[in-house]
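Note that one protein chain of the assembly has been removed; the remaining protein chains are unaltered in position.
Going by the order they are written in, the chains are A and B; count residues from 1 in each one.
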Amino acid sequence: MGTMSPRSAAGIGMVVAAGFVLAACSGGSTPEPGSTGAASEGTTTSAITFWDPYPQREAGSDWDKLVASCAPAGSTLTRSSAPQTDLFNQLTTAVKEGNAPDVVLLDNPMMPEAASSGLLATAEQAGIDTTGIDANLIGPGVVDGVAYGVPMGSNALGLYYNKDVLTAAGVDPTSIKDWASLNAAIEKVVATGAKGITFSGIAGEEGVFQFEPWFWGAGADLSDVGSAAAISAGQLVSDWIGKGWAPRSAATDNQSASWDLFLTGEYGFAENGSWFASAAADNKTFAAGMIAIPAKDSAVAPVPTGGEFAVAPLQSKDASNHYANAAAVIACLTGDAHGNATSEALGYLSAKAGVRATQVADNPLWTPWVDIVQGAQGRTTDLGADYVNASAALSEAIQGALNAAGDSSGVESAFKDASGS
Amino acid sequence: MTRSWWKSPLALVLTAAMLFPVYWMVNVSFTRRASIRKSQLLPFDFTTEHYQVVLSQQLPYLGTSMVVGLGTVLLTLVIAAPAAYGLAKLPVPGGRVLSFALIVGQMIPAVVMSLGFYAIYNRIGMLDTIPGLILADSTIAVPFAVMLFTAFMRGIPNELIEAATLDGATHWRTFTSVVLPISRNSAITVALFAFLWAWSDFLFASTLDREGGSMRPVTMGIYNYIGAQNQEWGPMMATAVVASVPTALLLILAQKYVAAGVTAGAVKD
Partner (left out) sequence: MTVTRPEAALSQATPGRTEARPPEAERPRRSRSPRWAAVAFVAPLVVYLLVFYAYPLVQNVAMSLQRYDRGSFVNGGAPFVGLDIYREVIGQPKFWRIVGQTGTFTLISITVQYVVGLALAVFFQHSFRLSATLRAMFLVPWLLPVIVSGTTWQWMMNPDNGALNSLLGVFGVDPVWWLNADHALMSVIIANIWLGIPFNLVILYSGLQNIPTTLYEAAAIDGAGPWRRFWSITVPLLRPVSLITLLLGLVYTLKVVDIIWIMTMGTGTSQTLATWSYAMAFGKGTSSLIKYSEASAVGSVLLVVALAFGLVYVAVQRKQED
């Protein structure tokens, strides 16, 4: 490669200069989102955009129809979907470019970061009614004392079981009152030749979500991932892998994959969410039941609250009108009149005690879930935007613990390394 | 020909080994959800319901993917072929810088590219349009295409081009009537990859065409089966099968056409 000719150097210079010009142009004209505007000062517009994380609820589904029906008179609502993390990133870009939708449904642990990054209008600004919501469920949407949205309902985690497998093993699910009795039950199941338990230990928030009932059930706290209690929870799931009670693929299975394993009928137990409650009730190949996830020394561990918040993204132009759109649509979806329809379309429990009571009366499927939802904890309620770091550390620890396959020194160092202690 | 009778059976075995994962996917696409994780070699829990779902939902997406793929091929060829000829056979000032720019271009993270496109498209109203997606997808293929064409065109004997030039053909004429016909093989290779990249792109589609409704490519359509906590692998695998059949046929036909074209070109007059 000899030395670079002057001409080449000039060429590079030109390319770089042109790039800067381009960058400068676009930098200058980026509209800045503002904090002005209020729903009460605006009027609804003819076109409303609505984003949700439910790509699987295609056009024509109950949910799609419900959302469309919530467009105010004279407005057309366009709904589009993307998986949660993608949706959050797309929202970030859209707000930056002044092209944000009117309404977004955002996963609850993302709320603190979204709010503190200046992506969201406050509930007050956007005319969103947050009264009557259970305190534990609204918690993730309140950042520094300000509410930014309203939960679309709540889902929770439970311990599903295969009645046929348990009967064959002589296990009574109501006898499971703590970790020791759970382990004894799994051992009996495995002794019959069946498999033990499926759960999702995948890297990231999803695996952390599934681990938190065991983590909190051991008495551990998110502010100390390396505590002895945390390690004992890690040891519990790690032992399941080590003893062959849980599939080794748990470290890469997401909740859907873990459910598919349970559906094979080969497993006694499955930790999974209330979103599968109706699928479990309709299951034809075996009868499925559900109990609360036990804590280390008691029958019901706190589970993390699950579900999305309806929010209004911050707008840079015609903000008041956009907020008026958001106010109308969100009020329709979460207000008492439609609350039950929304919950049923999403497969969630209502976030309001009153609506929830009607929902359970109409559909007894939800009865065992009520206590779990009422005892659930918001993931971000204590730590706020710092939750992402705790969750990342916990995710590293879980991966390490699952790979250790029961080896207690491996589990311990996984948690110690992850917490940085 | 007679001495290589063993080649066909061996090729069959090799192809089968290569396509085993594809077989596995087909296998799953015919299996009921309850059994997809049983890892059975044949779809014992047989069902065609995934295909019914897919055929009722995915056809518009497939059409869009086809249009986007072919558009990308066209755009890529139009930009890359002349440029490569220039780089390979003509004294382009700063040609070496350009070659480096192509390598650098391919290493720019796709995220950054898509953010750039989003900002531009948002201003000029090209979000959620098919031409916008074609333009974006072509950026995956153009640097590759120029580099590949250049490598191949360097191999064209200079005498051929000189002969044409001496006969008074313009550079453009030399390019269209001498260089392009010889480059058919590499053009097909470029076209193939441009098509496949556009076909499989997800990032640009999900950033630039997210509200395109049914005018979105099949990589987005497949997301209909991915929920927040629930993925329907049966329909996803069935979509992959349904999507790959027409394109596989297209590939085979293209190969045959090329083989035929090359033969025709080799016949002396």
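Please note the rule applied: a contact is a pair of C-beta atoms (placed from the backbone, for glycine too) under 8 Å apart; a residue touches a chain by one contact, two chains touch by 3 or more.
Source: prediction; values computed, not measured.
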Exercise. Where does the absent chain touch, in terms of which shown chains it meets?
Worked result: A, B
Seminar exercise, completed: Out of A:A168, A:A184 or A:A203, only one touches the absent chain, namely A:A203
Exercise. If the hidden chain were put back, which of B:V67, B:M126 or B:L192 would touch it?
Worked result: B:L192
For this session: For the chain that got dropped from the picture, name the residues of chain B it touches.
Result: 1, 4, 7-8, 10-12, 14-15, 18-22, 24-25, 28, 37-39, 41, 78-80, 82-83, 85-87, 90-93, 95-96, 98-109, 111-113, 115-117, 135, 139, 142, 144, 146-148, 151-152, 154-157, 160, 163-165, 167-171, 173, 175, 177-178, 181-182, 184-186, 188-189, 192-193, 196, 199-200, 202, 218-219, 222, 233, 236-237, 239-240, 243-244, 247-248, 251-252, 254-256, 259, 262-263, 265-269
Exercise. Tell me, which residues in chain A touch the chain that this view leaves out?
Worked result: 1, 15-16, 18-20, 22-23, 26, 30, 32-33, 85-86, 88-89, 92, 95-96, 109-110, 113, 116-119, 202-205, 247-249, 251-252, 388-389, 391-392, 395-396, 399-400, 403
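Convention: only the chains that are shown with their structure count from here on.
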Exercise. Which residues of chain B touch chain A in the complex?
Worked result: 33-38, 57, 93-94, 96-98, 101, 115, 118-120, 122-123, 127, 206-207, 210-211, 213, 223-233
Problem set entry | Complex contact set, residues of chain A against chain B | 7-8, 10-12, 15, 26, 29-30, 49, 53-58, 78, 80-84, 86, 90, 93, 97-99, 107, 206, 254-257, 259-261, 263-266, 273, 275-276, 283, 285
